[in-house]
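Showing chain A:
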Amino acid sequence: MNHPTGLALANVFGILIALLVAAALLIWVERRLLGVWQDRYGPVRVGPFGILQVVADMIKIFVKEDWVPPFADRAVFVLAPAVSVVAAVLAFAVIPISPGIGVVNLNLGLLFFLAMSSLAVYGVVLGGWASNDKYSLLGALRGAAQMLGYEVFMGLALMGVVMLAGSFDLRRIVEAQRHLWFVVPQFAGFVAFTVAGIAETRRLPFDLPEAESELVAGFHTEYSGLKFGLFFVGEYVGVLLVSALIATLFLGGWLGPWLPPALWFLLKTGFFVAFFILLRASLPRPRYDRLMAFGWKAMLPLTLANLLVTGAVVLAGS
Partner candidate 1 sequence: MEVMRRVTIFVDGRPHSVLDDQNLLQACLSAGLDLPYFCWHPALGSVGACRQCAVKLFRDASDRRGRIVMACMTPAADSTRISIDDAEAREFRARVIEWLMINHPHDCPVCDEGGECHLQDMTVMTGHVRRRYRGLKRTFENQDLGPFINHEMNRCIQCYRCVRFYRDFAGDRDFDAFSLRNQVYFGRQQDGTLESEFSGNLVEVCPTGVFTDKSFKEHYTRKWDLQTAPSICVHCGLGCNTIPGERYGLLRRIRNRYNGEVNGYFLCDRGRYGYGFVNGAQRIRAPLLRRELGGPAAPVERQEALARIAAWMADGARVVAIGSPRASLEANFALRALVGPAHFYGGMSAAESRLTALIAQILQRGPAPAASLQEAAEADAVLVLGEDVTNSAPMLALSLRQAVRRQPMAAARGIPPWDDHAMRQVTQGQRGPLFLATLAATRLEDVARETLRAAPADIARLGFAVAHALDADAPSADVDAPAHALAGRIAAALLAAGQPLVVAGMSCGSEDMIRAAADVAWALRRAGRPARLAFVVPECDSLGAALMTDRNPGLPQDGADLLLVMENDLYRRADTDTVDSLLGSARHVVLIDHTAHATAAAADAVLPAATFAEATGTLVNNEGRAQRYFRVFAAAGDVQESWRWIHDIAAAAGRTRDAPWTRLDDVTAACATAIPPLRRIVEAAPGAAFRIAGQKIPREPPRYSGRTAMHAQVDVDEPKPPDDPDTPLAFSMEGYAGRPPSPLIPYFWSPGWNSVQAVNKFQEEIAGPLAGGDPGVRLMAPSSGTAPPAYFREVPPAFARRDGHWLAVPLHHIFGSDELSTRSPPVASLAAQPYAALNPDDAAELGLNGGDLLHVQLRGISHRLPLRFEPALPKGLLGLPAGMDGLAGIPLPDWVRVAKAEAP
Partner candidate 2 sequence: MWSSLKTLWTIFLHIFRRRETIQYPEQRPSIPPRWRGRIVLTRDPDGAERCVACYLCAAACPPDCISLQATEDEHGRRYPAFFRINFSRCIFCGYCEEACPTYAIQLTPDFEMGEYQRHNLVYEKEDLLINGPGKYPGYNFYRVAGLAIGGKGKGEAENEAPPTDPRSLMP
């Protein structure tokens, strides 16, 4: 593994495969964890601890009829799930897993992430629009509005971290936390980013684009089979991505004593993944207007204030 290209390729494919496997495994993890929190088992019948449920689900999704409604805009309909997966997977490229593991090391890594996560919403919007179905369209509209509202303060929440670290490069941000994790000085930013991250991934309690109790299945109402599976994978990659980012930006990434750095990273990421699932297990979905009001009227002022204070502190410090 001395060959630099070989190493890079191993890195790339290793992470890609690990990511996809982890996303798939999340199907099982989420259902087992939900079971734990709801005093039941979840899937336990297929394979040891039910782990092969993932395989069963995959088989099911592969052999289901992959139906394109006759009234749909076919090209866009097919494109949309791909967009949502590709954007999420691409954003993962900038995540540093350990000092030696990571796809690329961009000096504007954080901006790349923001760009990619904005792209991911196209999956929702295009999918909902191309379905040519009222529920899908409503889901897509909600998705777009939600992204708009939460994207704004997501970026702003990160600016505090950037100011403290003095860089957009994620590795340098991690290195900058060697003494103090940014979750302490940037607690408001941490909260804001976590909230925005959940919204970005359309997870409960921010799953209004999907909202199965009102919109059937929201933007992916008309999707089935593999295309539906892609939306699913996109969502889980998103969960992993946002958890990994929180770990990286606020919890010192791979930093930690005794254990190998990659394991520290995985532990911290896993903690947030579990937190995502806990949220789903406990919180109801808010009303749509409350969701928007919360974004614009609570979170945005909070991040702006955080930015001002951070700016002032950084200025004073320099």
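Rule of thumb we're sticking to: a residue touches a chain if its C-beta (ideal position, glycine included) is under 8 Å from a C-beta of that chain, and two chains touch if they have at least 3 such contacts; residues count from 1.
Picked so that all candidates are chains of the complex that A comes from, given by their letters.
Not measured: the values here are computed from a predicted model.
Interface remark: chain A makes contact in this complex with candidate 2 (options 1 or 2, touch as defined above). Touching candidate 2 in their complex are the following residues of chain A: 35-41, 278-279, 281-283.
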